[in-house]
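Pasting a structure below so you can have a look.
Omission of a single protein chain aside, the complex is shown with its protein chains in their original locations.
Take a look at subunit A:
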Amino acid sequence: MKSVLLLQFTRLKRAPTLMISFVVLTIVFVAVIGGFGTSTNGKETVYAYGEGKTAAWLDLLNESNVYQFEMITKQEAQEQVKTGKLHYALELQPNNYQFLVGTEDPEQVSVQQYVQNVFQKERQLQQISLTVDDPAAIRDQIEASLDAPVLTVHTEALHETAYTDSSANRYQVMIGMSLYFVIYTIFNNLTNIIMEKRNGTWNRIILSPVRKWQVYMGHLFYCFVLGFMQIGIVFLVFRYLFGYNNEIDFLPTIVTISAYLFAIVSLGMLLLGVASKPQQLQAINPIVATGMAMLGGAFWPLDAVSNGIMIALSKAMPIRYGIEALKSAMLFNQGFEAVLQPIAFLLLFGVICMGIGINLMERVKN
């Protein structure tokens, strides 16, 4: 097994382009889809426009730790939404607000929630102020009461609360893309098994004292390690170069990545059992990888999906559970308990696919 594993790394050293290109692609895709360039001082920029007395609203809105509201003209907002440069813009009115929406964006939902809260609170204060002689005093009184409340209600979600933080979207994209592109790396490297069976080197190895399971293990472990390296590099690049520096639950993250890679390597084996020619695999691989990523929420969060069939299908996709568990571990720090269920699914998925895959491969041969 060790010899087969070392051989694969020697081959990687001779032709590392594929793996490097998938790492680069992951970074490029996260940059494009996640849009990490739009943040200002760690805050997500929201563009607003409006006429009249809107400056006070802007100041209130900019008290946020998450969002940075910037004014542009109405014409600019309309033009940018029309051309797709902005997904949405906020229109501020003296006593109200509305959104100009071009395309659906999950981020807009959380922005809207935040704006609504700010408006609601301020309007309540304004109404109360109308009923007293000294509006400034009542405001101070209310602020003081809020700073030292009689009761403190601490809310905690049993499951993740989607997109309460703008960074959630960026993490979603980074995790999704990393898990998506690693599928390609693994599938492409597993194709080596078929190539070796075709060019005769596989038979040569089988005729040696090395056992067949050791040969399989050498290949599978190589794909696993390669996948781990790829995901690791991407995560480290984003952590140290692009400021994705949330505190993470290290062990659950490692265990989740391992379980996910096991599931994908097993799925690759199943595909090898189904397809007997490299050309067939080259056709199947992108369909399976992209289809799985689309359904499993790698390209967009499943919270944005309302179609019942799509949601049902997503439940059979390992990438869904990989994203879910990694978000729990890397974003919400929910500990081991939160990742156990997805990991259990990934392991079950892996065992089933591996069993069927190896069975099919050996049956084809006999």
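Odds and ends about this structure:
Note that in this section a contact is a pair of C-beta atoms (placed from the backbone, for glycine too) under 8 Å apart; a residue touches a chain by one contact, two chains touch by 3 or more; residues count from 1.
Methods note: contacts and distances are computed from a predicted model.
UniProt records the chain missing from this view under the protein name "ABC-2 type transport system ATP-binding protein", selected from "Transglutaminase-like domain-containing protein", "Sarcosine oxidase subunit delta", "ABC-2 type transport system ATP-binding protein" or "RNA polymerase sigma-70 factor, sigma-E family". Among A:72, A:210 or A:254, only A:210 touches the chain left out of the display.
Among A:21, A:96, A:201 or A:245, the one in contact with the hidden chain is A:201. Residues of subunit A in contact with the chain left out of this view: 3-4, 6-7, 10-11, 14-15, 199-201, 203-210, 366.
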